[in-house]
Every structure is written in C-alpha cells, then in structure tokens.
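Here the complex is missing one protein chain, while the rest keep their positions.
Letters A and B name the chains as they come in the text, with residue numbers starting at 1 for each one.
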Amino acid sequence: MSEVIDVRGVTRRFGSVSALDDVSFEVEENTICGLLGRNGAGKTTVMQLLTAQDFVTTGSISVFGENPVENPRVLDRVCFIKESQRYPDDFTARHVFRSAPWFFRGWDAAFAESLIADFRLPVDRRIKKLSRGQLSAVGVIVGLASRAPLTFFDEPYLGLDAVARHLFYDRLLEDYAEHPRTVVLSTHLIDEVSNLLEHVLVLDEGRLVMDLPAEEARASATTVTGAATAVEQFVAGMPVMHRDSLGGLLSVVVGPLNSESRDAARAQGLEISPVSLQQLVIRTTDAPAREFEASA
Amino acid sequence: MTTIGVTIPRATRSSTLDRILAVVRLHFINPKGFIWLPLAIMAFIFLVNYLVWLIIFATVTAPAEQADVRQGLQYSGASLFIFVYMMVVAVQAINLTFPFAQGYGVTRRDFALGSAVAFVTLSALFSILWTALSLLEDATGGWGLGGSMFTAAYFSDGPWFERFFVYLAAFLFFVFIGAATAAAYVRWKAMGMYVFFAALTVAIVAAGAIITLTGSWPAVGEWLAASWPVGIALWSLVPTLASAALGYLILRRATPRS
Partner (left out) sequence: MDDARPLFAQIAESVENDILSGALAEESQVPSTNEFAAFYRINPATAGKGVNLLVDDGVLYKKRGIGMFVSTGARAMVVDRRRASFTAEFIAPLISEAARLGIGPTDLATMIEKEGGV
C-alpha cells in the first residue's frame, strides 16, 4: 500500500471554533477519493491544509512523504482548484491557460484545447464577465489539463449545468484511466459522483465520520420494504438504522445483507433496495441534528 | 504495518530559478494594469501639464516673469504622482496575484522573491524611460516651453546614470511600501491595512516629534539640501529593503482566504 497523503490528528481552530477536530486518514496513490459532507463540514479546510494554503493548529500532514508547507517539491505536483478561486483583475481564461504550464509540468495543451471546446468556454472574455458556469469550467479545465499527480477539486463544478457536470465526470474518468493520478473530489452532489469514487471520506462538523472503500460504503446499508409484520419479522435481531412507515407499509434500513438473506427476503415478498451513498451520508451526518431535535 | 509512502523522483523537480521566473512572468502576463495603465496615466498628466504651460506662457510674456514661472514649475507635484501610483500597482499585483499563485501551488517564498524581481524589473524599465525623457526634456529646453516634468527639482540633473539611480530608488521605495501594505491586507484584511498605516503614521509623527523636540530641523534641512538627490536616494534604499523584508515576513503566514 502506498499512501500519497497521510493526515494524523489534525485540528484546525479559528478562535474558539474548530473547523477540523482530530482528523486522521490516508489517501492511496492513484485513486479517486471523495471528500463528502455538508456545507461547512470542513472539506475545504482539509484541502487547504493539504495544499499548504492554510496551517494546522495541531497535528501533522504528510504529502508525497513530506510536509507540504512552503515545500516546492511537493507543491509542484499538486493542483488545487477552488470553487471560489480568485483571478487577477482583467485576466481572461486565455491568460490562465497560458500561465498554467509554467506551474504544472505535466500540462497538456491539446487536452486543454479540447476541453475548452467541450465546455464552450469563451477564452478571450474577461473572467469577471464570465457566467458562474463558465467560471467553474475554467477551474475544471485547469485541474484536468494540469495532469498534476495530486489534483484536488473542491466543488468546482457547482456552477455547471447537469450536461457540463457529466461532461466533467466523463473527461475525468477517461483521463484518469489513461493517465492515472490521485484525485480528491469534494462535493455534496454525492449520487452523481458515487460511481467514480474508489474511497469515501465523510466529514461532519469537523470530524471524520466515515473512512471506507466506496464499495464497502455502498454495501453497508440496505433498505427492506414491505408489509409491516413481515418486515419486522425479517429484521428481528438486526440493528436498525432508520424506520419509515406509511399505513401498513414499513421501510427499514439495516446493515449489509448477503445474497442469501436478500433472496430469502424476496421470497417472502419483501423488496430489497440499495441505500445510495447520498442517503447514507445524509443519515450519517444528520444524526447530531436529529439528536438535538429529539432533546429539544 | 509498513507503508511505503510515495516520494518524488529527483528528475522531475523544478529549480528555484524556474519557479521564480514563472512568478515574474505571471506578473507580466497581463501588462495592462502593470505597465500600460501607469504609462497612460503619466502620458495624460504630461499632456495636461503641457497645456497648462502653453496657457501660462501665452499669458505671461515678460521674460523676467517667465523665468520666475519656470523656477516655480520646477516644484510641480505632478511628476510625483506616478511614483505614488506605483504603490497602487504593487498593492494590486500582490493582492490579486497572491491567491491565484497559491492556487497554482507556488510557495510564499517563491512568490515573494518572484514578485520582488518583477517589481525591480518594472522599476528599472520605467527608470530607463524616465531617464531618456529627462534627457530629452533638457535637450528640447523643457519641451520648447521651459516646462519641467522629468527634470523637476526633486530629481537629479546630473549625468544619466545618476538620474537613472534616483528614479530607480524612488520607484523601488514606493513599490515596496505598497507591497508591504498589500501583504498586511492579504494577511489581516482591511483591519490589518488600517493598523499598518496607523503604525506607519505614528512612526513618522514620532520621528517628526523627536526632530522638533531636539530642535534639529535646521540640521535636517541642511543634510537634505546637501545629500539631495543622490544621497537621499541611497538612504531611501534602507526603508525600501526594510519594507520588502517586512512584506515577506507578513506574507509567510498569510492564507488566500477569499
């Protein structure tokens, strides 16, 4: 196993607020890793710390085996495209694509050109005059064409419409397959990217609440639906994560079910459906809020 | 469990020079605000001055009075504007390019060094231009009107290298003060900038107070008259370098929070 990112006990405080609280994880080389969680969970903070744009309060970070802070050897191989990236006044997209190769040695100009055409980006218009979607496209194109061995995407596609987003996912997958690199992707549009991810990290209020291979995360919960009595009978003894009922119909979320159990359930007329990654993350990160509601 | 972390092969590492050069190019890639705007402003100021001279010398016709006016013109403040504007140029360059450079994975050290090189280069280019224009001004007898913009009393009227040095020192002084101010802004936002200026003001007022209380103004005046302009230019390099160093120290812990 070769990890490209190693985070140990990292806390980032702003005054009395902990943006990150004792977070530890590793990211393996040449995998696509999803950094998921609600707004304000700390996803951007993690990325800023990993790219040395921000500094830890406590804990240690190692990227490519070294501390990334003020470390050109590491930062040369990193590209971080923020959702809210600021560009110098009067810059056009053309300026961005012309200067990018000076900083990213793997820059593929032909790839950039084809992406510009794909996203229909007006490269000679001032960045200030670009629409939200076009602005996001600039960031996406830099991230993709940089071929940086470690590329971060911090919700850079928020301004993109569904077509453009899927274009991004397609191009990312294609390029990743041909030129493997480590990609860390943060988003709250989880279901859209769920199948792209190999590993899943979920943050909630600054804490790491899930750190699993995507396959395991996807398999970690199942929904059983059917007549209330039949369902209760079937799930008796299993830890239940969630219950939804409508009249005589009951829908219950339990842990992983192997194929025998699934077949047995179907034989009893019960419906087995997957729990999407998005639903899983929502449930995992919803708990504190519901606890608060319950106690109020 | 032994995990072998991934490390960086020697062959693909870039050199410090490459990186600094990349930052320099980044500052110059969009010359509009960096080069053309200052020059355009200067050209405009010059034009306005020229018209004023035309008007003055059309109405003031007696030679004695004209000589008087020419004396006065030597103290015109218009020629100083561009230097103060260089502060604005530096502030914009740092403030806008820093977050962008951070996104490109540039270290703060490389950014500071690269920006410093860019500023020195820009100042040198402008100084060359100004020196040429000042020589031209002399040669044309003040643009045919006895006007004085590039050879105002503030600057040197000696040989070209002296003029060049004075201009360069002046440009560098304002540029690096601007850079330090911008660093304060980037690190601590508006509050930081106000505090920075306040501190600067206090320092200047304090210096003035000390000089007044020790009755040293005459001595200061003499020293200024004697060392102007080259001596002063040399001395100005001290605060210039101090600003540059201060700016870097401030920038070292700055984050590009938008």
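In the analysis below, a residue touches a chain if its C-beta (ideal position, glycine included) is under 8 Å from a C-beta of that chain, and two chains touch if they have at least 3 such contacts.
Only a predicted model underlies this, so the values are computations on that prediction, with no experimental measurement involved.
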item	value
Omitted chain - touching chains that are shown	A
Options A:R132, A:R243 or A:R266, residue touching the unrepresented chain	A:R266
Sole residue of A:F119, A:F152, A:Y176 or A:F234 that reaches the chain not shown, by the stated touch rule	A:Y176
Interface with the undisplayed chain - residues on subunit A	31-32, 169-170, 173-174, 176-178, 195-198, 214-215, 218-219, 222, 257, 259-260, 262-263, 266-269, 272-274
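Following the convention adopted for this analysis, only the chains that are shown with their structure count from here on.
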item	value
Touch list for subunit A against partner subunit B, complex	1-4, 6, 26, 29, 48, 51-55, 62, 64-66, 70-82, 84-91, 95, 98-100, 102-105, 148
Interfacial residue positions of subunit B with respect to subunit A in the complex	3-8, 12-14, 16, 19, 22, 25-26, 29-30, 32-33, 92, 96-97, 99-100, 102-110, 252-253, 255-258
